[in-house]
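Of the protein chains in this complex, one is absent; all others appear in place.
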Amino acid sequence: MHPAHENHGGHHPMLQHHFFNMGQQLEASILGMWVFLVTEVMFFGGLFMAYLLYRTLYPAAWLAGSHELNEVLGGLNTVVLICSSLTMALAVRAAQVGARMAQIVNIILTMGFGTTFLVVKYYEYAAKFEHHLVPGAHFDPTREPAQQLYFSLYFMMTGIHALHMVVGLGIMAWILYGAWKGHFNAEYFAPVEIAGLYWHFVDIVWIFLFPLLYLIGKHQ
Amino acid sequence: MSHVSSKGLYYTIFISLIILTGVTVAIARVDLGAWNTPIALAVAAVKATLVILFFMGVRNNTPLTKVVAASGFLWLIILFGITMGDYLTRSWLGIPGR
Amino acid sequence: MQSTFPLFPQAASSVASEVDLLYFFILAVSAFFAILVSALVVFFAVKYRRRHPDEVGHDIHGSIALELLWCVIPFVLAMVMFFWGASLYFTLARPPADAMDIFVVGKQWMWKVQHPSGVREINELHVPIGRPVRITLGSEDVLHDYYIPAFRVKMDAVPGKLTTMWFTATKVGTYHIFCAEYCGTQHSGMIGQVIAMEPQDYEAWIGGGRTTGTAVENGERLFTTMACITCHKTDTSGRGPILSDVFGSTVDLQDGRQVVADENYLRESIMNPQAKVVREFQPIMPTFQGTLSEENLLQLIAYIKTLKAPQ
Partner (left out) sequence: MNHAVNEPRSYLDAPYGVASWLLTKDHKRIALLYLISITVFFLIGALFAAGIRAELMTPEGDLFTADMYNKLFTLHGVVMVFFFLIPSIPATLGNFLVPIMCGAKDLAFPKINLLSWYLYLIGATLTLGAVFMGGVDTGWTFYTPYSSMASNTNVTLAAVGVFIAGFSSILTGFNFVVTIHRMRAPGLTWFRMPLFLWAMYATSLVMILGTPVVAITLLMVGAEAALGFGIFDPRVGGDPVLFQHLFWFYSHPAVYIMILPGMGVISELVAAVSRKQIFGYSFVAYSSLAIAIIGFLVWGHHMFVSSQSIYAGLVFSIITMIVAVPSAVKTFNWTATLYRGSITWESPTYWVIGFIGLFLVGGLTGLFLGAMGLDVHLHDTYFVVAHFHYIMVGGGVMAFLGGVHFWWPKMTGRTYPETLGKISAVLVFVGFNLTFLPQFVVGYLGMPRRYHAYPEEFQILNVVSTGGASVLGIGYLLIIGYLVASMFKPRNATANPWGATGLEWDIPSPPTTFNFEIDPVVTEDAYNYAGRAQKTGDN
């Protein structure tokens, strides 16, 4: 640490030197996380913009593309993610009340749901490769060209979302380590809280992706 | 912000989310004409709001956090609104490319 | 062409002097503010220079009246610029109804021109003076931009759609054509000349050009050779809709939408037929993407535009 003139005595060990107190530190990290999430919203926003435009221009292609997706798997994944959001919220709560075991269990459950999601996603992707639905040179030539737009966006949106899940799992592993060590308690739980914010955000993205990609024109 | 919500609240939200997922899937099978997509999006928006308010704790947070949380969506509306404004008015003049 | 050291471009179209007028207006406003502010800054800096090291400035905090003044004046001036610029833009965007049609296709790195009579040229454009010319632009590969500085007109050529620009040349002469949208290696070589001629000279020139038929005739020929005619007949026996009178009409689509059949609609119907399927028809029309060049496409569209239902 710094050979500081400042006296850390009496301060919480997790208080960084440039903050006045734990309250300021927590508020700063939560605000920081929200600001970061705004950038994430804008990041996905570019893709949603392209989606919105092309869906307006080529409704038929979107219908045909959507019919190639497995609605059951998509729905399953939605439920899986909602479960993970619940366990995540419970994990944060456990940290807030300083319950170590509950933290550990809930974080492991969250990671379990996250992994399930990715495994399901893997099977979905594999099927797309088999059916020549991956845009580019091998795209099924009998399909209307605009369907390539649908699948380009499908892969970019779900792919980047899945990447966020992978990052999320990494963060969870790190939080799990802290929880195991018993770092988090009523006074210091910011890492769990902001990890939770991230995880919920990724869930929200999927809440929109599911109807937009999987559920177009199911009545037809 | 050391507000601790009750577990019961979290379970309630969880169940609402599951139900709403069911609602989205069910509604997709009914033919509502042009309304299918807006309703699906509205349900998604409700779900997202629930997550943001309760799971993410914005309900108990400072006004600043609320503004920040809203600003991303507001800016998306700018992006979507003006860009679509361009595409939807392109044929009005009846002159290609104007 | 021009002198060897020009400082102001020639004005050789009907809109050129209007554009210049707006230019001079904004120039005058700008010059006024630039000189005013610069003069004040230098004047204050000299007049109120520091006389001794401990001096501080007067304690002035501001003035609402002044702030309002310099919000409102620039705002009003800016609005004048906006309305003037916008009305000029409308003039530039809307070709007169009696304009003659010329097709221009940009392609890395040349401009291919097709006159109504079917005469073609590359990197040159012969036009009569005094007559509005409407140019329909297409692109075979990437973005280009057809720019004639002496006419103060410019428009992007966008792959995947058609765009329009128009002008009336007013002075006989030869003027630059530039490609003004970056398009790769020879972007700066994608240049050419407009040759504005007296109408009778133009007629003579166009008469001397060798053609393989007018654009419409070529379109008609393509309509047969590309087998459009097998589906699009003049009676209801075809598998495709009757194309007579389709241009400019409102078409009902399969998915309930309605579109106005303009040039871009016709273009899309041929290149990406399944994007907008006409109501009560099957999406069986094949795409002609890759089979039809942008020029052929323009000819087909020219032909379809002439199709009229018998009275």
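In order of appearance the chains are A, B and C, and numbering begins at 1 in each one.
By our rule, a residue touches a chain if its C-beta (ideal position, glycine included) is under 8 Å from a C-beta of that chain, and two chains touch if they have at least 3 such contacts.
The shown structure was predicted, so the numbers you read here are calculated from the model rather than taken from an experiment.
Participant: Specify the shown partners of the omitted chain in the complete complex.
Facilitator: Looking at the complete complex, the unshown chain comes into contact with A, B, C.
Participant: From the list C:P6, C:G208 or C:P310, pick the residue that touches the absent chain.
Facilitator: C:P6
Participant: Looking at the full complex, which residue from A:E40, A:E124 or A:E187 touches the chain that isn't shown here?
Facilitator: Only one of A:E40, A:E124 or A:E187 touches the chain omitted from view, namely A:E40.
Participant: One chain is left out of this view; which of C:Q114, C:T136 or C:T163 touches it in the full complex?
Facilitator: C:T163
Participant: Can you name the residues of chain A that touch the chain not displayed here?
Facilitator: Residues of chain A in contact with the hidden chain: 2, 4-6, 16-20, 24, 27-28, 31-32, 35-36, 38-47, 49-50, 53-54, 57-58, 61, 135-137, 145-146, 148-149, 152-153, 155-156.
Participant: Could you pull out which residues of chain B are in touch with the chain that's been left out?
Facilitator: 64, 71-72, 75, 78-79, 82-83, 85-87, 89-90, 92-93, 97-98
Participant: Need a quick check: the contact residues on chain C for the chain that isn't drawn.
Facilitator: 1-9, 18-19, 22-23, 26-27, 29-30, 33-34, 37-38, 40-42, 44-45, 48-51, 53-63, 66-67, 70-71, 74-75, 78-79, 81-82, 84-93, 108, 141-143, 145, 147, 149-150, 152-156, 158-161, 163, 176, 178-189, 272, 275, 289
The rule is simple: only the chains that are shown with their structure count from here on.
Participant: Take the average of all CA coordinates in chain B, do the same for chain C, and state the distance between these two points in whole angstrom.
Facilitator: Centre-to-centre distance between chain B and chain C: 40 Å.
Participant: Using the average of all C-alpha atoms in each chain as its centre, how far is it in Å between chain A and chain C?
Facilitator: 45
Participant: Taking the mean of the CA coordinates per chain, how far is chain A from chain B in Å?
Facilitator: Each chain's C-alpha centroid was found; their separation is 16 Å.
Participant: Touching at least two other chains at once: which residues of chain B meet that condition?
Facilitator: Correct list: empty.
Participant: Where on chain A does chain C make contact in their complex?
Facilitator: So the residues of chain A in touch with chain C come to 57-61, 144-146.
Participant: Spell out the part of chain B that touches chain C in their complex, as residue ranges.
Facilitator: So the residues of chain B in touch with chain C come to 34, 91, 93-98.
Participant: Chain B touches which residues of chain A in the complex?
Facilitator: 26-27, 30-31, 34-35, 37-42, 45-46, 48-49, 52-53, 56-57, 71, 75, 78-79, 82-83, 85-86, 88-90, 93, 96-97, 186, 193, 196-197, 200-201, 203-204, 207-208, 210-212, 215-220
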